[in-house]
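Before we start, here is the structure in question, set down as C-alpha coordinates.
Take a look at chain A:
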Amino acid sequence: MRGLVRNNFYSMSSNIYLSFIIAAVLALVSVIFREALLTSMILAVQIFIFVVHTGASLRIDETSKWSKFELTLPIRRHTIVSAKYASFALLILMGILSSLLTLAACYVTGLSLDPSIVIFSYGFGLTLAITSAALMYPIMLKIGTEKNELIVFFSGFAAIGIMLLLAALLAPFTGGMQFRHPLVSIVSACTSMLLFIISYLVSVRIHRTKEFR
Partner candidate 1 sequence: MGSDFYLEIIISNNSSKPIYEQISSQIKALVMSGKLQPGDPIPSMRSLAKMIHVSVITVQRAYEDLQRDGFIETTVGRGSFISAHHRNVIHEEHRRKMHEHLRLAVEAARMSGTTLDELTRLLVMCYGEDCQ
Partner candidate 2 sequence: MKYSLEVSNLTKAYPGSDFRLDNVSFAVPQGSIMGFVGENGSGKTTTISCILNTLKPDSGVIKIFGEEMTEERTDIRDHIGVVFDAINFPEALTANKLASVFKDIYRHWDGGLFQHLLQRLQVPADTRIKDLSRGMTMKLATAVALSHGAKLLLLDEATSGLDPVVREEMLDLFLEFVEDEEHSILISSHITSDLEKIADYITFIHNGRIILTEDKDTLLYQYGIARCTADQFQSLDKSEYLSSRKRGFQVDVLISDKESFSRQHRDITVDNTTIDEIMLLLVKGDQ
(Lines give C-alpha, C1' and ligand atoms only; values in the text may rest on other atoms or scores of the structure.)
Protein backbone atom coordinates (compact mmCIF):
# COMPACT_ATOMS: atom_id res chain seq x y z
CA MET A 1 0.00 0.00 0.00
CA ARG A 2 2.91 2.31 0.70
CA GLY A 3 3.87 2.22 -2.98
CA LEU A 4 0.36 3.12 -4.05
CA VAL A 5 0.11 6.03 -1.64
CA ARG A 6 3.46 7.27 -2.87
CA ASN A 7 2.14 6.93 -6.40
CA ASN A 8 -0.98 8.94 -5.54
CA PHE A 9 1.16 11.74 -4.20
CA TYR A 10 3.57 11.74 -7.14
CA SER A 11 0.53 11.88 -9.36
CA MET A 12 -0.97 14.86 -7.57
CA SER A 13 2.28 16.62 -6.81
CA SER A 14 1.78 19.63 -9.06
CA ASN A 15 -1.73 20.11 -7.67
CA ILE A 16 -0.39 19.86 -4.16
CA TYR A 17 2.18 22.57 -4.86
CA LEU A 18 -0.59 24.72 -6.28
CA SER A 19 -2.72 24.20 -3.18
CA PHE A 20 0.26 24.97 -1.00
CA ILE A 21 0.79 28.27 -2.78
CA ILE A 22 -2.87 29.17 -2.54
CA ALA A 23 -2.83 28.31 1.15
CA ALA A 24 0.25 30.48 1.66
CA VAL A 25 -1.38 33.38 -0.16
CA LEU A 26 -4.51 32.96 1.91
CA ALA A 27 -2.39 32.91 5.06
CA LEU A 28 -0.83 36.17 3.96
CA VAL A 29 -4.23 37.68 3.27
CA SER A 30 -5.38 36.64 6.67
CA VAL A 31 -2.39 38.20 8.39
CA ILE A 32 -2.65 41.41 6.36
CA PHE A 33 -6.35 42.04 6.75
CA ARG A 34 -6.65 40.73 10.28
CA GLU A 35 -10.37 40.37 10.06
CA ALA A 36 -11.95 37.67 12.17
CA LEU A 37 -14.69 36.51 9.78
CA LEU A 38 -12.39 36.53 6.78
CA THR A 39 -9.77 34.58 8.70
CA SER A 40 -12.28 32.01 9.84
CA MET A 41 -13.34 31.42 6.22
CA ILE A 42 -9.71 31.20 5.15
CA LEU A 43 -8.96 28.59 7.81
CA ALA A 44 -11.88 26.49 6.60
CA VAL A 45 -10.90 26.77 2.94
CA GLN A 46 -7.29 25.85 3.67
CA ILE A 47 -8.43 22.53 5.10
CA PHE A 48 -10.39 21.84 1.95
CA ILE A 49 -7.95 23.14 -0.64
CA PHE A 50 -5.70 20.08 -0.81
CA VAL A 51 -8.39 17.49 -1.25
CA VAL A 52 -10.36 19.42 -3.87
CA HIS A 53 -8.13 18.28 -6.76
CA THR A 54 -8.73 14.59 -6.30
CA GLY A 55 -11.61 14.62 -8.78
CA ALA A 56 -9.34 15.72 -11.59
CA SER A 57 -6.72 13.25 -10.43
CA LEU A 58 -9.16 10.35 -10.56
CA ARG A 59 -10.17 11.47 -14.04
CA ILE A 60 -6.61 11.20 -15.30
CA ASP A 61 -6.24 7.77 -13.68
CA GLU A 62 -9.16 6.60 -15.75
CA THR A 63 -8.16 8.09 -19.10
CA SER A 64 -4.58 6.85 -18.90
CA LYS A 65 -5.94 3.44 -17.91
CA TRP A 66 -3.78 3.44 -14.81
CA SER A 67 -6.86 2.40 -12.85
CA LYS A 68 -7.00 -0.64 -15.13
CA PHE A 69 -3.28 -1.35 -14.92
CA GLU A 70 -3.40 -1.16 -11.11
CA LEU A 71 -5.59 -4.24 -11.12
CA THR A 72 -2.83 -6.29 -12.72
CA LEU A 73 -0.44 -5.52 -9.86
CA PRO A 74 0.17 -8.12 -7.15
CA ILE A 75 -2.17 -6.39 -4.72
CA ARG A 76 -5.72 -6.95 -3.54
CA ARG A 77 -8.43 -4.69 -4.94
CA HIS A 78 -9.28 -3.35 -1.50
CA THR A 79 -5.66 -2.26 -1.08
CA ILE A 80 -6.17 0.12 -3.99
CA VAL A 81 -9.17 1.63 -2.23
CA SER A 82 -7.35 1.79 1.11
CA ALA A 83 -4.47 3.64 -0.50
CA LYS A 84 -6.92 6.16 -1.96
CA TYR A 85 -8.55 6.83 1.39
CA ALA A 86 -5.20 7.02 3.13
CA SER A 87 -4.21 9.62 0.54
CA PHE A 88 -7.40 11.59 1.16
CA ALA A 89 -6.67 11.57 4.89
CA LEU A 90 -3.12 12.77 4.32
CA LEU A 91 -4.34 15.57 2.07
CA ILE A 92 -6.81 16.68 4.69
CA LEU A 93 -4.03 16.59 7.28
CA MET A 94 -1.98 18.85 5.02
CA GLY A 95 -4.95 21.18 4.97
CA ILE A 96 -5.24 21.10 8.73
CA LEU A 97 -1.53 21.75 9.06
CA SER A 98 -1.61 24.78 6.81
CA SER A 99 -4.58 26.22 8.65
CA LEU A 100 -2.88 25.63 12.01
CA LEU A 101 0.16 27.49 10.74
CA THR A 102 -2.07 30.32 9.57
CA LEU A 103 -3.77 30.40 12.96
CA ALA A 104 -0.39 30.54 14.67
CA ALA A 105 0.69 33.33 12.33
CA CYS A 106 -2.44 35.26 13.24
CA TYR A 107 -1.87 34.94 16.96
CA VAL A 108 1.73 35.93 16.56
CA THR A 109 0.72 39.07 14.68
CA GLY A 110 -1.77 39.98 17.31
CA LEU A 111 -5.06 38.93 15.84
CA SER A 112 -7.15 37.35 18.51
CA LEU A 113 -9.97 35.07 17.53
CA ASP A 114 -12.94 34.08 19.53
CA PRO A 115 -12.65 30.35 20.36
CA SER A 116 -16.15 29.70 19.00
CA ILE A 117 -15.10 31.19 15.66
CA VAL A 118 -12.06 28.93 15.60
CA ILE A 119 -14.21 25.89 16.39
CA PHE A 120 -16.59 26.88 13.63
CA SER A 121 -13.74 27.32 11.13
CA TYR A 122 -12.36 23.89 11.83
CA GLY A 123 -15.74 22.25 12.07
CA PHE A 124 -16.83 23.72 8.77
CA GLY A 125 -13.49 23.08 7.06
CA LEU A 126 -13.28 19.47 8.22
CA THR A 127 -16.88 18.78 7.31
CA LEU A 128 -16.38 20.25 3.86
CA ALA A 129 -13.13 18.39 3.21
CA ILE A 130 -14.02 15.01 4.69
CA THR A 131 -17.56 14.87 3.34
CA SER A 132 -16.44 15.88 -0.14
CA ALA A 133 -13.85 13.11 -0.24
CA ALA A 134 -16.33 10.66 1.24
CA LEU A 135 -18.96 11.41 -1.42
CA MET A 136 -16.74 12.05 -4.42
CA TYR A 137 -14.90 8.72 -4.63
CA PRO A 138 -17.75 6.21 -4.47
CA ILE A 139 -19.82 8.34 -6.84
CA MET A 140 -17.02 8.39 -9.39
CA LEU A 141 -16.49 4.67 -8.95
CA LYS A 142 -20.11 4.11 -9.73
CA ILE A 143 -20.73 6.52 -12.59
CA GLY A 144 -17.26 7.23 -13.92
CA THR A 145 -15.05 10.30 -13.85
CA GLU A 146 -16.31 12.19 -16.87
CA LYS A 147 -18.24 14.71 -14.82
CA ASN A 148 -15.63 14.99 -12.11
CA GLU A 149 -15.87 18.77 -11.65
CA LEU A 150 -19.63 18.54 -11.27
CA ILE A 151 -19.25 15.76 -8.74
CA VAL A 152 -16.76 17.76 -6.68
CA PHE A 153 -19.17 20.72 -6.64
CA PHE A 154 -22.04 18.49 -5.72
CA SER A 155 -20.04 16.94 -2.89
CA GLY A 156 -19.09 20.38 -1.60
CA PHE A 157 -22.67 21.56 -1.58
CA ALA A 158 -23.81 18.32 -0.03
CA ALA A 159 -21.32 18.94 2.77
CA ILE A 160 -22.82 22.36 3.42
CA GLY A 161 -26.28 20.84 3.19
CA ILE A 162 -25.39 18.31 5.84
CA MET A 163 -24.20 21.02 8.16
CA LEU A 164 -27.43 22.97 7.63
CA LEU A 165 -29.43 19.84 8.29
CA LEU A 166 -27.54 19.19 11.49
CA ALA A 167 -27.96 22.82 12.53
CA ALA A 168 -31.71 22.39 12.10
CA LEU A 169 -31.74 19.09 14.01
CA LEU A 170 -29.71 20.51 16.85
CA ALA A 171 -31.80 23.71 17.06
CA PRO A 172 -33.43 22.64 20.35
CA PHE A 173 -29.98 22.39 21.91
CA THR A 174 -28.53 25.51 20.43
CA GLY A 175 -31.40 27.89 20.98
CA GLY A 176 -32.71 28.03 17.44
CA MET A 177 -30.95 27.10 14.19
CA GLN A 178 -27.43 28.33 14.60
CA PHE A 179 -25.11 27.33 11.77
CA ARG A 180 -22.08 28.74 13.53
CA HIS A 181 -22.76 27.19 16.92
CA PRO A 182 -19.78 25.17 18.26
CA LEU A 183 -22.03 22.18 18.90
CA VAL A 184 -23.11 22.14 15.27
CA SER A 185 -19.49 22.44 14.17
CA ILE A 186 -18.32 19.57 16.33
CA VAL A 187 -21.21 17.25 15.47
CA SER A 188 -20.78 18.01 11.78
CA ALA A 189 -17.12 17.16 11.89
CA CYS A 190 -17.83 13.89 13.70
CA THR A 191 -20.63 13.04 11.31
CA SER A 192 -18.37 13.60 8.34
CA MET A 193 -15.74 11.27 9.84
CA LEU A 194 -18.40 8.63 10.23
CA LEU A 195 -19.41 9.25 6.64
CA PHE A 196 -15.77 8.79 5.61
CA ILE A 197 -15.65 5.34 7.19
CA ILE A 198 -18.96 4.29 5.68
CA SER A 199 -17.81 5.64 2.33
CA TYR A 200 -14.67 3.49 2.54
CA LEU A 201 -16.71 0.34 3.11
CA VAL A 202 -19.09 1.21 0.29
CA SER A 203 -16.18 1.94 -2.06
CA VAL A 204 -14.48 -1.36 -1.30
CA ARG A 205 -17.72 -3.06 -2.19
CA ILE A 206 -18.25 -1.18 -5.43
CA HIS A 207 -14.63 -1.58 -6.51
CA ARG A 208 -14.59 -5.31 -5.83
CA THR A 209 -16.89 -6.03 -8.76
CA LYS A 210 -16.18 -3.04 -10.96
CA GLU A 211 -15.13 -3.78 -14.52
CA PHE A 212 -12.40 -1.88 -16.28
CA ARG A 213 -12.32 -1.97 -20.05
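Criterion: a residue touches a chain if its C-beta (ideal position, glycine included) is under 8 Å from a C-beta of that chain, and two chains touch if they have at least 3 such contacts; residues count from 1.
Criterion applied: all candidates are chains of the complex that A comes from, given by their letters.
Since this is a predicted model, take the numbers as computed values, not measurements.
S.K.: Touching chain A in this complex is which of the candidates 1 or 2?
M.R.: For chain A, the touching partner among the candidates is 2.
S.K.: Under the stated contact criterion, what part of chain A meets candidate 2 in this complex?
M.R.: Of all residues in chain A, those touching candidate 2 are 2-4, 6-7, 10-14, 60-61, 64-66, 68-69, 71-77, 208-209, 211-213.
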